[in-house]
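Here you go, one structure.
A single protein chain has been omitted; all remaining protein chains appear in their positions.
So that you can tell them apart, the chains are marked A and B in the order they are listed, and the count of residues begins at 1 in each.
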Amino acid sequence: MKFTVKQIAHLLNGEVKGDESLTISQLAKIEEGSTGDISFLANEKYEPFLYTTNATAVIVGRNFEPRKEYSTTLILVENPYTAFTQLLEEYQKMLDASKKGIEQPSFVGEGTTVGENIYQGAFSYIGKNCKIGKNVKIYPQAYISDNVNIGDNTIIYAGVKIYANCVIGNDCVVHSGAVIGSDGFGFAPQADGTYKTIPQLGNVILEDNVSIGSNSTIDCATMGSTILRKGVKIDNLVQIAHNVEIGENTVIAAQTGVAGSTKIGKNCVLGGQVGVNGHITIADGTKAGGKAGITKSVRKAGTALNGNPAFDATEYLRSMAVLRKLPALEKQVKALEEQLLELNQQGVLA
Amino acid sequence: MKFTVKQIAHLLNGEVKGDESLTISQLAKIEEGSTGDISFLANEKYEPFLYTTNATAVIVGRNFEPRKEYSTTLILVENPYTAFTQLLEEYQKMLDASKKGIEQPSFVGEGTTVGENIYQGAFSYIGKNCKIGKNVKIYPQAYISDNVNIGDNTIIYAGVKIYANCVIGNDCVVHSGAVIGSDGFGFAPQADGTYKTIPQLGNVILEDNVSIGSNSTIDCATMGSTILRKGVKIDNLVQIAHNVEIGENTVIAAQTGVAGSTKIGKNCVLGGQVGVNGHITIADGTKAGGKAGITKSVRKAGTALNGNPAFDATEYLRSMAVLRKLPALEKQVKALEEQLLELNQQGVLA
Partner (left out) sequence: MKFTVKQIAHLLNGEVKGDESLTISQLAKIEEGSTGDISFLANEKYEPFLYTTNATAVIVGRNFEPRKEYSTTLILVENPYTAFTQLLEEYQKMLDASKKGIEQPSFVGEGTTVGENIYQGAFSYIGKNCKIGKNVKIYPQAYISDNVNIGDNTIIYAGVKIYANCVIGNDCVVHSGAVIGSDGFGFAPQADGTYKTIPQLGNVILEDNVSIGSNSTIDCATMGSTILRKGVKIDNLVQIAHNVEIGENTVIAAQTGVAGSTKIGKNCVLGGQVGVNGHITIADGTKAGGKAGITKSVRKAGTALNGNPAFDATEYLRSMAVLRKLPALEKQVKALEEQLLELNQQGVLA
């Protein structure tokens, strides 16, 4: 896709300084820009790159006053960062719009209804009695089992697997390799040391605007539903166990795991590789540092945690600073003991 | 699938109090039940829900004496929990039984034999010279490479990948996205800093009744076999490296990793996000807390571990309790040093 600087300036309600007939085909960082690229300058730290960039055009603020010679074309706008973000979004929309129609072979089971304007890639599979909304994109080799509902505008990338009875909202994105609705890890120990599988008959509900990263796994509930509320954002390789509930707009970074039946509040932020114990409740706005192990319920909203078992994040860092000096501390204590012993032996107390 | 209360009571050898003609279509928790659901009451803590539930029927003990008005129909049985579990299992069986036959297009290589009564989903692939048992279910987009043996009644969910020469036992379950038999991570360092790949020619053996969670990865042996013994249960996103052997009925929670050539005993329980070093041996019945890092062999059966490097689980929790107070402890030691210094300076010993 190619556009002139003039077209882009018009879209952004901006003013061109330079050659408005030049052609733009890509977006780039100012320090990496080359011919055909458009970039932006929002942070003055990056200003030196403006004078050396090979980008064809750079979006700058209306009040920008160059302090040196430059060879690029400028587009002057109110807020360069916002304008560039708008450009990114427009570009994304055009890319998305290019996927349309039904590729063959693909599979659709009996009783399934499909909305208008969907994309269904080759080798994708939709089971029986599903309801797929409009503008949905189902990429190649995605698997959607029986009785699944998918809302409007949702994107299911290549190779996603969705088990039976799950419900996916509107405007969701599920990235490649994610598995939604596989069996919870439930086994009843038997007298002979073996385990008996506890059937997992519930489902997963993703509400609207939920995003799931690549190869993440979200297990179905034993009964009822594992629920991710509106706006939840899950990174790659995250594990959400059966019967978990995650509140609105909570964000979970890569490789974090949440054990069964735990309830996480709204607007929480869990770092990468965090572990959350089962059957606990995490208050709204809780923040957990990377690798934290949350073993107990968090009652107070806005708590910041770190460590394993996790406790107050600031105290954790203080403790870890002393941890580094532990061998020295141990020696100090030993020296003190010896001095005191000597004091006592010399009959100070006599 | 719909049943009358009468049919269910008959199956459970129970007695109906209320309208036995009502229709049941789903199982639910008593606190979440609505019309068409059947639930159970085994723990008296949940008794209040009996008087408010909208479930059509509730399974209770034979001696249950209601203390208030209720509007649901009761099924009286010897043990409500056992009866409900039986119902879950029956329901699961019916769901499983509904998948049958060969969907097209699907692929079967030369020399492969397939048992009776199997399900093979669309876009699934079975390579050459495989032997697939009876009642096996191979869901859509599963990949089974050449020379793979799969025992009777095993379920391979959508998108599972099984590399060449692997052996899967009877009554196994492998969830979506799991990869069985990919190359072990073996590279020989060269003089110039590069690495040369060490061919990985062995396989993976899953014995009977093994369960593998979604997106878990189990690498083939360099030579010989990576082996998971009877009844091993593996959760989601678990990594088992080449040449590992895991004993009967060992249970491993999500996101745990076991490095190469390690032997884990029987009846162990590893929590989530545990790491186990390579080339070590873990005694039978070992229990590791979530996030433990097991760096050395565990010789004594039934050992409980935590921390990284892992040590006795109880001692670990005690140490971590002091860790929280480390900055205070450091101050105490400093204060003691100053006091002693003062004592000495004041010539106490003189």
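Here, a contact is a pair of C-beta atoms (placed from the backbone, for glycine too) under 8 Å apart; a residue touches a chain by one contact, two chains touch by 3 or more.
Note that the structure is a prediction, hence the values are computed from the model and not measured.
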Quiz item: In the complete assembly, which of A:Ser21, A:Ser71, A:Gln92 or A:Gln190 touches the absent chain?
Solution: A:Gln92
Quiz item: Which one, A:Asn267, A:Thr281 or A:Thr295, makes contact with the chain that was left out?
Solution: A:Asn267
Quiz item: Of the residues in chain A, which ones touch the absent chain?
Solution: 27-29, 32, 85, 88-89, 91-92, 95, 103, 105, 121-123, 139-141, 157-159, 173, 175-177, 209, 211, 213-215, 231, 233, 235-237, 248-249, 251, 253-255, 266-267, 272-273, 290-291, 317, 320, 323-327, 329-330, 333, 336-337, 340, 343-344, 348-349
Practice problem: Touching the hidden chain in the full complex, which residues of chain B are there? Just list them. | Solution: 105, 107, 123, 125, 141, 143, 145, 159, 161, 163-164, 177, 179, 182-183, 185, 187-188, 193-195, 197-199, 201, 215, 217, 219, 223-224, 237, 239, 241, 255, 257, 259, 273, 275, 277, 291, 293, 295, 307-309, 311, 315, 318-319, 321-323, 325-326, 329, 332-333, 336, 339-340, 343, 346, 348
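Just so it is clear, only the chains that are shown with their structure count from here on.
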Self-check item: Centre-to-centre distance between chain B and chain A (centres being mean Cα positions), rounded to whole Å
Solution: 25
